[in-house]
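Worksheet: one structure, shown below.
For this depiction, one protein chain was excluded, whereas all remaining protein chains were kept in their positions.
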Amino acid sequence: MFKKILIANRGEIAVRVIRACHEMGIAAVAVYSEVDRASLHVRKADEAYPIGPAAAAQSYLNIEKIIDVAKKSGADAIHPGYGFLSENAKFALACVDAGVKFIGPTAAAMEAMGSKTRARQRMEKAGVPFVPGISKGLESLAQAEEVAARIGYPVMLKAAAGGGGKGMRLVESREQLKSSLDSARSEAQRAFGDDEVYIEKAIINPRHIEMQILADEHGHTVYLGERECSLQRRHQKVLEECPSPVVDPEMRRRMGEAAVKVAQSANYTNAGTIEFLVDQQKNFYFLEMNTRLQVEHPVTELVTGLDLVHLQIRIAAGEKLPFSQEDIRLRGHAIECRIYAEDPDNNYFPSPGKITLLLAPSGPGIRRDSGMYEGWFVPVDYDPLLAKLIGYGTDREQAIGRLSRALNEYFVGGIKTNISFFRRILADPEFHAAKFDTGFLDRLLSRHADNPKPDAESQAAAAIAAGIFSALGADAAGRDERAATDGARKSPPASNWKSAARREALS
Amino acid sequence: MFKKILIANRGEIAVRVIRACHEMGIAAVAVYSEVDRASLHVRKADEAYPIGPAAAAQSYLNIEKIIDVAKKSGADAIHPGYGFLSENAKFALACVDAGVKFIGPTAAAMEAMGSKTRARQRMEKAGVPFVPGISKGLESLAQAEEVAARIGYPVMLKAAAGGGGKGMRLVESREQLKSSLDSARSEAQRAFGDDEVYIEKAIINPRHIEMQILADEHGHTVYLGERECSLQRRHQKVLEECPSPVVDPEMRRRMGEAAVKVAQSANYTNAGTIEFLVDQQKNFYFLEMNTRLQVEHPVTELVTGLDLVHLQIRIAAGEKLPFSQEDIRLRGHAIECRIYAEDPDNNYFPSPGKITLLLAPSGPGIRRDSGMYEGWFVPVDYDPLLAKLIGYGTDREQAIGRLSRALNEYFVGGIKTNISFFRRILADPEFHAAKFDTGFLDRLLSRHADNPKPDAESQAAAAIAAGIFSALGADAAGRDERAATDGARKSPPASNWKSAARREALS
Amino acid sequence: MIYDVSIDGHSYRLELNRSDGQWTCRLDNQSVELDAVLARPDVLSLRIGNKAYEVKCERVADDLHLWVGSVRYSAEVRDPRSLRSRSRSADDHGPRKLTAPMPGKVVRILTPEGQSVAAGGGVLVVEAMKMQNEVKSPKHGIVQKIMVKEGAAVNAGDVLAVVE
Partner (left out) sequence: MIYDVSIDGHSYRLELNRSDGQWTCRLDNQSVELDAVLARPDVLSLRIGNKAYEVKCERVADDLHLWVGSVRYSAEVRDPRSLRSRSRSADDHGPRKLTAPMPGKVVRILTPEGQSVAAGGGVLVVEAMKMQNEVKSPKHGIVQKIMVKEGAAVNAGDVLAVVE
């Protein structure tokens, strides 16, 4: 087993991996950018190394600096978390060169699955269903028109290197095709430095369901059940659950076996996720593979009783999977909410700043994976994911009940968060009935004024409380704390702004 | 289903039951004594009623006041938690008279199991093994000598109404019998107002293992697996786990079936626990039945995937058990630590006071059931249980790893706690090997100086930190918070002291 | 003390007095039995009659929200006799300050000084995490003053411009 692991990440996922290391008796090495010195992952690590300015390109994405820290600290493995370098084949190769184990798949497996068009070609060979369309980049408008006519409108244009909805266009008719193709190409070029765009049939109101797999380095691959990830806002996942309310054991077996086939076709090792689109007739189509740990892995952990990060580490250390497919049983139901620093009053615009008060939920069936703390200044430079709140229950109804209860306990003062949005989702009758698809949240948000009519009593309580807070004045306010902690930078240095990193497109 | 439940308790268990109510869409009514207005259970309730002074006899133990609140609030059921009125048959009867459902067994079932001697008589009839001895109170010294000679020394004298080790004496030889009998009688009289004492064979180095049962009001009784409760200090449980490391499936089945027999013999309904002593040959003997929810119920919840409080409420509402014995499966391993306000530097003497800082652990496999919050004044009047920290893992090793990690994250400032004691237990090689019995902790504590030799580096870090805290002065100190919250009474009113309630003997 | 309180646009007249830690309270001229405990800064445990509420106060820049159980209310409080008065009510008279809704960088000025702007019209653009946000004028008027330059880093609550 490894003695020391470097975590090439920040935020909640760095904390989550550090915890796994400590649980296994392994020392954890943190790296941090200038604005992250007071971050939770640095507090919790056994060693911590500065790696440069806030801009991710100069710190968390800087392969050379991270490899350098690995050598200096004597780490024998690197966990990349998600985002940043986690799906970067060059980084995986650089680890090999440096004699440090990369906790994830090989560079070759990453490259095999990294391009959507190449992955589609592979699926075609392996006989895994994927959305009708082409498996190569479009060469011309004429070709696009020909394929679209063959598979039928509406069609979807997608960037081969894509993610996060960028370079993606829904085309309803032939008339729209040219301008959509042009704009998809130029957006793909800007976002990924690659204008390859392919075409596939648009699935109307699909569900997005993904299958978790684990593969050891001795040829054993298993699937750990699916996750329902249809609740997305602007193509970003917001809430995920396990199991999917629409997947029955037979469908799970078929999807799982297809996922294992996908992984094996790429000689895939370690943890990975195969994403599927599911149409209204419950046909599923291969969408893409994420060659890393997912943000939403906790729902699988709660329902299988396994720890995916422990298992990632064991697999990377050369251990065999300690179970076979028959041993894996789903029990109960788990739902995850991604808590973001976002302003619900302002179209969910990011809301960085100092956290002046933090009330954190706990109790039965509640797991909280967090990267924030009271007094911390949420930096403006990175993805605004603060924490994940996961509810487990004997069944879906109990999971919803526990999560709703926990969301009522959750409070973050000083900045705005999307917590109230989750309360709205969990109270929605169609969500309770599990009637949703990937367009559900955007429709929910467009129904502007359907806030639950507040009862007069609680509204009067709010009025009285507002008066009391005014009467008590500064003494009652959390934001005027006397103690000047270093976690709270009163004002972010202006230089951060010059180099603000792009919000990571995570799914 | 009930619309509104009154919780006749305080502290972490009141919070835990309020959460269950909210998860099920039921309104929760809190009651509180004068010193508990700022307590967490009052903050979280939908209604809250003052019920008198700090002294439990005048508030939490006052049947009349609590029934009065139930009527005033329109509650249709009462959950008693543990301790206080939870095993009080008169209270259960008063609920019946008031037309409010008592969430627990009937008064008759409580009385049948409440006296240890009567329970022994019942076990004799039902054919459940119990420790050799007599099932009636001792009438004379001569009788005691006769029985002791027959079953063989060492023997144990026990109060029939007993609990918490009071009125209990280990007798090694005939010479000690008279004085031990006298002192056991007078201690039992003082503690329980009843000097009935019986005799049984002393089991040397036993384990204390208990079986959770659930019975609905339609004649179905199931067992939910055992809990290992051998880790006790002064006859008080400190750390519990599920499953027991020494119980195999066959032994679990035999103990479970014996437990179901015990419950059925008393027409028992709702949740209950049958405690067994287990000797070194793994023979188990009925010890007593606890006719309520146990402090340590979360370990069973994590391993079975069930919510015992939800099920208690459903059973009391007349629902049938939603599963049968075959559906119940133990998966993984869970360990609970009882976090007390106790001073490890001073023989674990209670340490009430203001909580100036609270760092709470979370993350994978960690459940925290807490009644405290930062800024709260832990009152001097009640049991010093602050919270329960429960770790779950795929196996016992992972549960220990996660719990150790979480204990390192747990910090309570302003008062002293027993958190460091748990770190010591979890680091002990014999604990890892699961080699323990009910005397383990007292032996561990007597080995005074075996603290893990701190490494020089972390000790130097402590020295440097001490200097920095001095240099930063009051600005760096949590205890001088400017905001005068009401949760923190600067000084408890003197009157509390006159009426300080006896620490509840809970097991 | 008398307050004009607005909760999600609904106005209340609130009379609050405190002596010996006990509150007396009248809401819209109805007497209210009130018991309030500040559990932590920004966290109140209220009892109104025997109903219990935990109310949390969310203060971000000039925005005030109160959380009561699962509901989040926007709140405005005006204390007619105090300088702690705060209001963003629809008073169209006098100059109005535009403040930064969150820390960020000013990337563009849409309406320069001296030009007129409609109610709801954008005055400048603030960016954080590569997302851009228009700061809009609450009223029709003239941009009297722009206090920041393009490229400036600003904090939540900083005054960016004044519309007259």
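Note that the chains are named A, B and C in the order they appear, and that numbering of residues resets to 1 at the start of each chain.
Keep this in mind: contacts are C-beta pairs under 8 Å (C-beta built on N, C-alpha and C of every residue); 3 or more make two chains touch, one makes a residue touch a chain.
Being a predicted model, the structure only gives us computed values, none of them experimental.
Participant: Using the contact definition given at the top, list the shown chains touched by the missing chain.
Facilitator: The chain that is not shown touches these displayed chains: A, B.
Participant: Pick out which of A:V17, A:A45, A:L231 or A:L287 touches the chain that's been left out of the picture.
Facilitator: Counting the whole complex, the residue in contact with the absent chain is A:A45.
Participant: Which listed residue (B:S140, B:S324 or B:S458) would be found touching the missing chain in the intact complex?
Facilitator: Checking the options B:S140, B:S324 or B:S458, the one contacting the hidden chain is B:S458.
Participant: Identify the residue among A:N9, A:S59, A:S73 or A:N88 that touches the chain left out of the display.
Facilitator: A:S73
Participant: Sort through B:G353, B:G375, B:G393 or B:G487 and give me the one touching the missing partner chain.
Facilitator: B:G353
Participant: In terms of residues, what is the contact footprint of the unshown chain on chain B?
Facilitator: Residues 343-346, 349-353, 356-357, 359, 380-384, 404, 407-408, 411, 413-416, 420, 423, 427, 452, 454, 457-473, 475-479, 481, 490-494, 496-497, 500-503 of chain B touch the chain that is not shown.
Participant: Using the document's contact rule, name the residues of chain A that touch the chain not shown here.
Facilitator: 30, 37-38, 42-49, 72-73, 373-376, 483, 485-487
Convention: only the chains that are shown with their structure count from here on.
Participant: So the centre of each chain is just the mean of its C-alpha atoms; given that, what is the distance between chain B and chain C in Å?
Facilitator: Roughly 47 Å separates the two chain centres.
Participant: State, to the nearest whole Å, the distance from the C-alpha centre of chain A to the C-alpha centre of chain C.
Facilitator: Distance between chain centres: 33 Å.
Participant: Approximately how many whole Å separate the CA-defined centres of chain A and chain B?
Facilitator: 40
Participant: Where in chain C do residues touch two or more other chains at once?
Facilitator: As it turns out, chain C has residues touching two or more other chains at 38, 40-41, 43, 51.
Participant: In chain B, which residues are in touch with two or more of the other chains?
Facilitator: In chain B, residues 44, 483 touch at least two other chains, as defined above.
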